[in-house]
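The structure appears right after this line, and notes come after that.
With one protein chain held back, the other chains of the complex are shown just where they sit.
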Amino acid sequence: MNTNSNTYTVIYTTILVVIVAAILAFASSALKSRQQANMDLAKMKTIMLAANMGQTPEGNADKKADFMQLYNDHITATCVIDASGNVIEGVDAFKDVDLKTQFNNLKKGLPVQLPVYECTMDDGRKVNIVAMYGAGLWGAIWGYMAVEDDNQTVAGAIFDHASETPGLGAKIAEAPFYTQFRGKKLTDNGEFGSVKVIKGGANGADNGVDAISGATMTSKAVSESLAMWFNAYKAYFTNRTSAPEQPCCDEAECAENTESNE
Amino acid sequence: MEYLNLFVKSVFVDNMIFAFFLGMCSFLAVSKNVKTATGLGLAVIFVLGITLPLNYLLYEYILKPGALAWLNPEYATIDLSFLSYIVFIATIATFTQVVEMFVEKFAPGLYNSLGIFLPLIAVNCAILGGSLFMQERGYANLGEAFTFGIGSGVGWFLAIVAMAAIREKLAYSNIPAGLKGLGISFIITGLMGIAFMSFMGIQLPF
Partner (left out) sequence: MNKEIYTKPFFLGNPITVLVLGICSSLAVTVQLKGALVMALSVTIVTACSSLILSLLRNTIPTRVRIIVQLVVVAMFVILIDQVLKAFAYDTSKMLSVYIGLIITNCIIMGRIEAFALGNKPWPSFVDGACNGLGYGMILIIVAFFRELLGSGTLFGFQIIPASWYLENGGWYMNNGLMILPPMALILLGCVVWIQRSIQKELQEK
């Protein structure tokens, strides 16, 4: 058999590619649901951690906590809003909003879809959990921040990253950094603004936290991404301040959303 | 201006060799003298500059979840991203093979100085790494992908030429027997990496 003829080469590669593609397609579809479940669970975990749930007293994730249970029990409503604070109908905050896409839209000034999760705490308080996403030093950074019902006090925050330097920038995902955000105010010269990450120490400022020493770029990235996202969320929170009774979304939709999360 | 910023960043800050160690094999094997190092460096710039935009288009219009929607809105749920590694590497391997044939046929002079490196490049991690980083970081358009490709290539080129120059001088220095050759090359690359870290905070004023 001549293994160098054109026909042979073409047939050989075709068969090989078809076999390989078939194996991969099979593996991918067989594992898809597990992978999706993992991703969903990771997302639920960060959202719940932002509301200080499922945490040890130091603020680390509690290894025994069942985050899916927590999420289903406490997230009482979700909605997606645009940059002027209006609810966008027919979009699911958990399933349909890809933060990376929204981040790119935000940068370019295109219309955005911003997720809001309403979380009912154990004592009946309601907090709004909002998202943020940005570019760190090496890769993406993202996080969630829970805002109290007064629309200006931070209840809790959480950050995660794709590939920041371990031991330096990666510390944004560790308790000593993100627990600093608790109780900070979302104010900027009397107006609504984001919490800032301040290099050299916040010195107790009520709208700033200490940056991580040795990780200037990552700290700066957190600060800038927060500023960018809270600028987009500004309308939503100011609307809420002027009309405090306005719920996150209407009742029927709330019920529907809660169901779909289960 | 954004492009210039991205370019500078990918040359110095996100340098393929000093920040990510990609393409180390050929980097260490071919950095013994400046002339061959320059040849390989140029070949890498060329291949990165072409394959990155190509892979960007493939990813954006075929592989990405929902990317097939331009063919037919019904295909919007198809997610082929699990095939991206194989498609990227196939593009790179095919491209280098095609270029090699062309160069051999039409520019024998260039082939003699560049062509021998082309097969090496197919398995150069810097090339595949470029495509994977492009996918991971989600560059927004073709221009960014191209700038990133050229920038990474130039960064790689700078690194290998600088290394070759140092190694030419090293031949005359007195190094402990066990460190000679490979050992000292590792350490020098590490030290150069530390030096390159000083570019980390770089930000163009516009």
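The chains carry the letters A and B, assigned in the order they are written, with residues numbered from 1 in each.
We take it that contacts are C-beta pairs under 8 Å (C-beta built on N, C-alpha and C of every residue); 3 or more make two chains touch, one makes a residue touch a chain.
On a predicted model such as this, the values are computed, not experimentally measured, just so you know.
**Q** List the neighbours, among the chains on screen, of the chain that has been left out.
**A** If we consider the entire complex, the absent chain touches A, B.
**Q** For the chain not shown, which residue from B:Leu4, B:Ala29 or B:Leu142 touches it across the whole complex?
**A** Here the residue in touch with the unshown chain is B:Ala29.
**Q** Check each of B:Ala90, B:Ala107 or B:Ile202 against the chain that is not shown and name the one that touches it.
**A** B:Ala90
**Q** Name, in rising order, the residues on chain A that touch the hidden chain in the full complex.
**A** 3-4, 8-9, 12-13, 16-17, 20, 23-24, 27-28, 31, 34-35, 38-39, 42, 139, 162-163, 165-168, 214
**Q** Which chain B residues touch the hidden chain?
**A** Contact residues on chain B toward the absent chain are 18-25, 28-29, 82-83, 85-86, 89-90, 93-94, 97, 119, 122-129, 132-133, 136, 176-187, 189-194, 197.
Keep this in mind: only the chains that are shown with their structure count from here on.
**Q** Which positions of chain B touch chain A when the two form their complex?
**A** On the chain B side, the touching residues are 14, 82-83, 86, 136-138, 140, 200-201.
**Q** Under the definition above, what is the set of chain A residues touching chain B in their complex?
**A** Touching chain B from chain A are residues 20-21, 24, 27-28, 100, 104, 107-108, 135, 137-140, 162, 216-217.
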